[in-house]
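So, chain A:
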Amino acid sequence: MVFTIIALIAIFAPWIAPQNPYDLAQLDIMDGRMEPGTVGGAGFTYWLGTDDQGRDMLSGIMYGLRISLTVGAGSALIACLVGASLGMMAAYAGGRTDGLIMRLVDLQLSFPAILAALMILAFLGKGILNVVIALVVVEWAYYARTVRGSALVERRREYIEAAQCLALPTRRIIFRHLLPNCLPPLIVVATMQIARAIALEATLSFLGLGVPITEPSLGLLIANGYEYMLSGKYWISFYPGIALLVTIVSINLVGDQLRDVLNPRLKK
Partner candidate 1 sequence: MNDTAPTLEVRELRTHFFTRAGVVKAVDDVSFTVRRGKVLGLVGESGSGKTVTGFSIIGLVDPPGRIAGGQILFQGKDLASLSEAEMRHLRGNRIAMIFQDPMMTLNPVLRIDTQMIETVQAHAKVSREEARQRARDALGQVGIPSPDERLKSYPHQFSGGMRQRVAIAIALLHKPDLIIADEPTTALDVTIQGQILAEAQKLCAETGTALIWITHDLSVVAGLADDIAVMYAGKVVESGPVSQVLDAPLHPYTVGLIGSVPSRNRRGEPLRQIPGMTPSLLNLPEGCAFRSRCPRAEPNCAVPPPMPEYRPGRFARCIHPHLEEAVAA
Partner candidate 2 sequence: MTVFLLRRLMQAAVVVLAMSLLVFIGVYAIGDPVEILISPEADQIERERAIAALGLDLPLWQQYLVFLGKALQGDLGRSFVFNEPALQLILQRMPATLELAFGATFAALLIGLPLGLYAGLRPDSSVSKGIMATSILGFSLPTFWVGLMLIMVFAVQLGWLPSTGRGETAELFGLRWSFLTWDGLAHMVMPAINLALFKISLVIRLTRAGVRETMLMDYVKFARAKGLSPARVTFVHVFKNILIPVVTVVGLEFGGTIAFSVVTESIFAWPGMGKLIIDSINVLDRPVIVAYLMIIVLMFITINLVVDLTYSLLDPRVRLESKA
């Protein structure tokens, strides 16, 4: 429910936001750091105040939500696809393929995520797509490990043997029989990773990488406002923080529900 609202806000931000916070022409530094509720030079009220660039926080949050969700969900989705395929392959093929993929996973997991992202971004440069790529590189291994773990268990189940006995093609067994049954733990991991990806993106922005400054995500908004925390201009950082919080909590709730929906036991 909450998530639906959040998703709608994110999708329709360009139509409902009072200002386009990414258009420099609409910003005016003379309106910078205005308190919530002040009326700006252009004549409209900044309900949640403005940041240092004179960006309307409300609009900034709406647009930021869009970016954060894109980055979080996008990276989680791609990482999930990549990781799940590799994990599946490792579990089903076993032997050398398994060994190779799992060593790769080891390598990835032992490379501190934030440093890896830092280096990838330093190399690729900033940009939403690049952040997504970095997060995918950093996160696929978690999915691979999870999927492989549950696939190894599921693979020994009798229904897989039954499918083999029915001489079904291997591809079909993997994707129609094995994969759907490995999904629940994957969804748990995915919801956690989306939250983690959003937080990681915020941290990267804080460290000066991440998304472009003119198109701030929630994390970057927080990071920007963070400097004004000591001087009492709480709103620059506080409201995006609340938005981030609500988003992540609702993602977790959706994850729980999704898990239930995917569980045939709970289907009518």
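We take it that a residue touches a chain if its C-beta (ideal position, glycine included) is under 8 Å from a C-beta of that chain, and two chains touch if they have at least 3 such contacts; residues count from 1.
Regarding candidate selection, all candidates are chains of the complex that A comes from, given by their letters.
Given the structure is predicted, the values throughout are model-derived calculations rather than measurements.
Comparing candidates 1 or 2 against chain A, the one that touches it in this complex is 2.
Of all residues in chain A, those touching candidate 2 in their complex are 103, 106-107, 109-115, 118-120, 122-123, 192, 195-196, 198-199, 202-203, 206-207, 219, 222-223, 226, 229-230, 237, 241, 244-245, 248-249, 252.
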